[in-house]
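With one protein chain withheld, the remaining protein chains of the complex are depicted in position.
Let's look at chain A:
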Amino acid sequence: MDCYTANWNPLGDSAFYRKYELYSMDWDLKEELRDCLVAAAPYGGPIALLRNPWRKEKAASVRPVLEIYSASGMPLASLLWKSGPVVSLGWSAEEELLCVQEDGVVLVYGLHGDFRRHFSMGNEVLQNRVLDARIFHTEFGSGVAILTGAHRFTLSANVGDLKLRRMPEVPGLQSAPSCWTTLCQDRVAHILLAVGPDLYLLDHAACSSVTPPGLAPGVSSFLQMAVSFTYRHLALFTDTGYIWMGTASLKEKLCEFNCNIRAPPKQMVWCSRPRSKERAVVVAWERRLMVVGDAPESIQFVLDEDSYLVPELDGVRIFSRSTHEFLHEVPVASEEIFKIASMAPGALLLEAQKEYEKESQKADEYLREIQELGQLTQAVQQCIEAAGHEHRPDMQKSLLRAASFGKCFLDRFPPDSFVRMCQDLRVLNAVRDYHIGIPLTYSHRYKQLTIQVLLDRLVLRRLYPLAIQICEYLRLPEVQGVSRILAHWACYKVQQKDVSDEDVARAINQKLGDTPGVSYSDIAARAYGCGRTELAIKLLEYEPRSGEQVPLLLKMKRSKLALSKAIESGDTDLVFTVLLHLKNELNRGDFFMTLRNQPMALSLYRQFCKYQELETLKDLYNQDDNHQELGSFHIRASYAAEERIEGRVAALQTAADAFYKAKNEFAAKATEDQMRLLRLQRRLEDELGGRFLDLSLHDTVTTLILGGHNKRAEQLARDFRIPDKRLWWLKLTALADLEDWEELEKFSKSKKSPIGYLPFVEICMKQHNKYEAKKYTSRVGPEQKVKALLLVGDVAQAADVAIEHRNEAELSLVLSHCTGATDGATADKIQRARAQAQKK
């Protein structure tokens, strides 16, 4: 324990830096790193190496080889590079490898060396070739910046949504800049470049010359520049061996340092963390590593072999052929506890716990000391936090044990921070394992990355079992956790072309079952993407929501299957979508045949046609020999579509023919009558003037009578065999409307009325002609006489008739019409008659 701080190096007065080993690498590299193009992804990501990148010979043995390793040196992929010469490699935020070729084409590979896609950085780049390229990360994603042979810059801030921007020209730039970098300020990517003693800042619009404040004089060129992980800080290395450190906005200087080494460094990166006490820049030469900050002395390390620096959010990873190390500023909690002779509460608690294990009474003394100061809570918190910063599980354990020990003496210490730290550390230790090789630190990288992204990365590495174990261990909701991973697994599974469709489908269904949140249609879509249509269809069978199956089935041109699935889903909109697909896909005949077997789809399509494609509707009915509907169709056409009489009659004729075919004699006859009527109405209009067209038969006759054309009316009634009853009603109403009482009377006497004479009374009363009404009361039949008399208001006589009829119902009817004073006598009479009737 005494030597715990042995690897701590002070920088300035307040901060310590330490370097420890993450892994010893056994990746058996044959070449030196310097002979390769190297790219390592941040957040403990994978490492890509391109061997022999600069050989131009075509011989296979010396062709470039692209190799991908995990951070612990486990090989993930290796492939022979067959494309053009590569200028630069880099990893995107999604852990995709971007390989920038000399011709400006960027090839994108997956973690396992699987080719994903490619894109070009534009014609200008193609013509002038790529001189240098950088892959950089912004909040939108990963970008590519390119320096062309014409010393112009082109960049795209997000390769996922490729928009190329050509940066403005730097005036008077004759040669390549000595160094350059991308900056990201206010969500916009800029380029900072150095030419001789001058610095230029390029944005989309302009090129401006900038000067870092407080830069020492005598600089004739900048050899190296470094921008921090968060784009907040910038460091410049000059040919005088002088290092300027300041903000990336170039508005403020933090500090400077003179290292007196004039050789250009191989790499320079920032090493800091959020809320850093003492930010530092790490400069690497061939055999020397120097950590400089705002302190007169720097920390120096000797490099035994060729090394490569990877800046991280909270430190720097350094890997070489044999080791992989991490250099960072010692976190506050660790410093407080482990600093020599520290009296911080956490340090005392750790001590107390150790004494307690030794069964020494000193434990009590330490504990009392903390408690007297009232710092036990703080002590526990410190221990918990420090545990998170430890890489070695034994150190984590002893700190957590101390925290747990201290917790016993606290009444109310909320347990979640302790529990969560234990959980998190288990997860972290698991992914840091040599076989997994994701060296994440707790505080920033793990928390910054979030557990969801970490799970994604495990899935990307096809470490499904571990990912599922983590989900289960952390009790993540199934939809976010286990089912998501299973779905990914299934998507991977369908790509295994050596396994038969049946086996893959069965294996997937066995694992996934009915896990909520798993979309079989997504997996099927992936299978289809791999060209396995049959497998996709098998997988879709497992999809419980039939609606989800439809879009993919359509894509796979299984439209008929899609149609039945859509119908099964009960979603008419979906059915319709499929229908229109089918319509375009099949020829008309087949399309109609398909519809014929699906009545629901057929009625939907008919609805659509009714408004949008009338002709198709007709064809549909024709196809089905549906003469009834065909007839209706033409009837509708006869008054909706056709204007001319001839056209209308023709439409009706077609309709009548159809009705005959449908064996609907009634409709056929009715249609023929209508044709006759139409022709006749036309003639009437010609001969008599006025409007006749489109009147009903009844109204036509009425109109004739109202116009005084009684002969014509009667002729029409005969021609169309209007029943007597109707004719009498019609004539009666029409004549009363005309108030032609004389004609009415004549009509009433023409023969015996088939509707009786009560209607005559009613209609006259409607016209308020009591005099005329009374004329007919005598002719009303006996059953309706009372009613008729009451209508004309002759209550007394009505009473007499009712009494004569000895009809109880009629008596009460009359009684209800007796109004107070005037009919008093009548009422009495009825009462008497009633009484008499009862006596009998």
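Rule of thumb we're sticking to: contacts are C-beta pairs under 8 Å (C-beta built on N, C-alpha and C of every residue); 3 or more make two chains touch, one makes a residue touch a chain; residues count from 1.
Simple rule for what comes next: contacts and distances are computed from a predicted model.
**Student:** Which choice in "Trafficking protein particle complex subunit 2-like protein", "VPS33B late endosome and lysosome associated", "Mitochondrial inner membrane protease subunit" or "Alkyl transferase" gives the name that UniProt lists for the one chain left out?
**Tutor:** Protein name of the absent chain (UniProt record): "VPS33B late endosome and lysosome associated".
**Student:** Of the residues listed, A:Glu305, A:Glu365, A:Glu472 or A:Asp694, which one is in contact with the missing chain?
**Tutor:** Final answer for the missing-chain contact: A:Asp694.
**Student:** Which of A:Cys255, A:Cys383, A:Leu617 or A:Ala667 sits in contact with the chain that's absent?
**Tutor:** Among A:Cys255, A:Cys383, A:Leu617 or A:Ala667, only A:Ala667 touches the chain that is not shown.
**Student:** Decide which residue listed in A:Asp35, A:Asp203, A:Asp571 or A:Glu714 touches the omitted chain of the complex.
**Tutor:** Looking across A:Asp35, A:Asp203, A:Asp571 or A:Glu714, the contact with the absent chain belongs to A:Asp571.
**Student:** Which listed residue (A:His204, A:Lys497, A:Arg545 or A:Arg588) would be found touching the missing chain in the intact complex?
**Tutor:** Spelled out, the listed residue whose C-beta touches the missing chain is A:Arg545.
**Student:** Since one chain has been left out of the picture, which residues of chain A touch it in the full complex?
**Tutor:** Touch set of chain A with respect to the missing chain: 516, 545, 564, 567-568, 570-574, 576-577, 580, 599-600, 603-604, 606-608, 611-612, 628, 632, 635-636, 639-640, 666-667, 670-671, 673-674, 677, 694-698, 720, 722-723, 725-726, 729-730, 733, 755.
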